[in-house]
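One chain of protein is taken out of this complex; the other chains stay put.
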Amino acid sequence: MTAAVLALTASGLSLVFGIMRVVNVAHGAFFMLGAVLAWFVSEWVPGPAGLSFAVALVVCPLIVGAIAAAADMAVLKRLNYEPEATIVATIGLLYILEQAALSFFGPDARPVPAPLDFRIQLPWFGYSGYKLAVIVGAALVLLMVWLILKHTKAGLIMRATQIDRDTARAFGINVDRVYAGVFAMGAGLAAIAAVLIVPIQQAHYLMGGDPLLLSFIVVIIGGLGSLRGTLVAALIIGLGDGVISTFFAPTLAKILATLAVGLILVLRPQGLFGKRAA
Amino acid sequence: MTVDRALFLHLGLIAALLAFHFVAPAYHHTNIARIMVLAIYAMGYNIAFGYTGLLSLGHALFFGSGLYAAGLLAYHADGTAGIGLIAGLLAGGAVAFALGLFALRTAGVAFMIVTLMFAQAGYLTVLYFGSYTRGDEGIVIPKAGRMLASLDLSDDNTRYLVALALFAVALLVNLWLARSPRGRIMVAMRENEERSRMLGYNPYTVKLTALTISGLYAGLSGAAYALMFGYAGASLASVQYSILPLLYVLLGGAGTVIGPFLGALLMFYLIDYASSITDAHQFVTGVALVLLILFAPKGILGTIRERGLKWLP
Partner (left out) sequence: MAAVTLLEARGLTRHFDGLKAVDGVDFDLHQGEIHALIGPNGAGKTTFVSLLSGRIPVQSGTIRFSGRDITHLPAHARVRLGIAYTFQITQVYGALTVFDNVALAVQSRHSHRLRDDAMAALTRVGLQDRADQTAGTLSYGHQRLLEVAMGLGLDPKLLILDEPTQGLAQGEIETFKDIVRGVVPAATVLLIEHNMDVVMDLAQRITVLNFGEVLATGTPEAIRADKAVQTAYLGG
């Protein structure tokens, strides 16, 4: 469950870093934005929870993606994607988005009803049907991302851009549009993850911090920019998270996790599973 | 012989701040004292970022080290302000040195994330030891702990003058450093690390020294903040406080001596003004960051220097 949503969020971060070489500090804010928008949708769309949820699942990623694309074109592109400058800019973006959520959504955590509510009773334990659906849904989205990257023209263009921006441009690829699209897609993935998780975890304007940290951990352990590494790492972390938090206090677990990320970056900059770049 | 314009300018700023002490309304008087303390922090940040090119996102760790070194000593061990300031200075420097040993094996984006992570771990550590630090709520430092010999730092006038004294020393040391051969090496490292290596400089030790000096500044500022305003809370060690000096330095001008003060001054009043008309002060910070990095990455003084005042250190 955690692993599935985490993998989705992290894959967005990884996609953006892998193709654009941009570390998006505002990624957690996009996640938060998805959750907050899901709440608004659940308030405004009448009818059963399932309907508003379906609407949110479509609308939220689109809105968040559009905001991300706009940010890319208005800010990141003008910085020429210079790594350090883009980090500073995305920090600014993070502040702006959090403030916007605080102003329009308020400081309280708010619940969103789950679209389906039943438990699957297996012989040895019960399992919430919704959680199971989330896992399946997340897996499907990831599979789709995978297929798009590997087997479509758009995916080919993205990979070409990743390998060499200038050559891609020389071959007539509109690199600006690819980047805006990738940035939107990365943010959209975070938003989908947020919509999926928000019936279980309430929406709150500061909720982006933890997924951002976890996504960093996943992406760094998986090797920066490697989608497959990200998925494996997300599974390990997601499953491991439950294990770790049973042994340590949550704060201590977070301290250890942040230190681990720092040390891994120092000692193995290519990630635990990544190959050393030539 | 030419007049030392740069030294003149900096002494002039100190004199102006001293004159301000006698004429300022109470509200601005307190603000400026706070700004001077934060400017020391920003100057330290500038030594790492502006001069040496180390973009750290974890300076709150050094500021927080100083803050809690002074705060905890005063709160739990009946330390005095003099001990607190020295302890804060050393704590900031020592933590920066220790972090640098690891973090400086990376560069660029990895360095930013590593410093961010270690600072976050530091912030969480403050929360984890909540029984000593009282976490987010923070500790209020008793009056006895805020005595610098016979000077009472909780008194507005004393506070302003002590803040000015610390600021003046920090500013002049910064000026001396910026114009010394060592300052030149730091700038060389920022401009072209490989070239500097082939002139016989070890990039690792140069950067480690700069980061440690930067940590000393941040630690002193943190300690002064705790003792002068009587409070040490976890939010002062959070990631926001790593971004703050970056913002000040970007605004005032990276790699200039007065830039950090100018940035702190303008940003402080900008947020102050924004808060009076809306509660969305975070928005101001965010927009300022984006606009600065987009349109004026050299900041105010950096741009002025480029447009003609080449002697500006």
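Points worth noting:
Letters A and B mark the chains as written, and numbering starts fresh at 1 in each.
Operating definition for what follows: a residue touches a chain if its C-beta (ideal position, glycine included) is under 8 Å from a C-beta of that chain, and two chains touch if they have at least 3 such contacts.
Just so you know, these numbers come straight off a predicted model, no measurement behind them.
Just so you know, the chain we are not showing touches B across the whole complex. The chain not shown here is touched by just one of B:151, B:187, B:271 or B:296, and that residue is B:187. Note that of B:149, B:198 or B:277, the residue touching the chain absent from this view is B:198. The chain not displayed touches subunit B at residues 181, 184-185, 187-188, 191-192, 194-203.
Definition applied: only the chains that are shown with their structure count from here on.
Those residues of subunit B lying in contact with subunit A across their complex are 55, 57, 102-103, 105-106, 108-110, 112-114, 117-118, 120-121, 124-125, 127-128, 243, 246, 250, 279-280, 282-283, 285-290, 293-294, 297.
For subunit A in complex with subunit B, the residues that touch the partner chain are 23, 75, 78-79, 83-85, 87-89, 91-100, 102-103, 213, 216, 220, 249, 251-252, 254-255, 258-259, 261-263, 265-266, 269.
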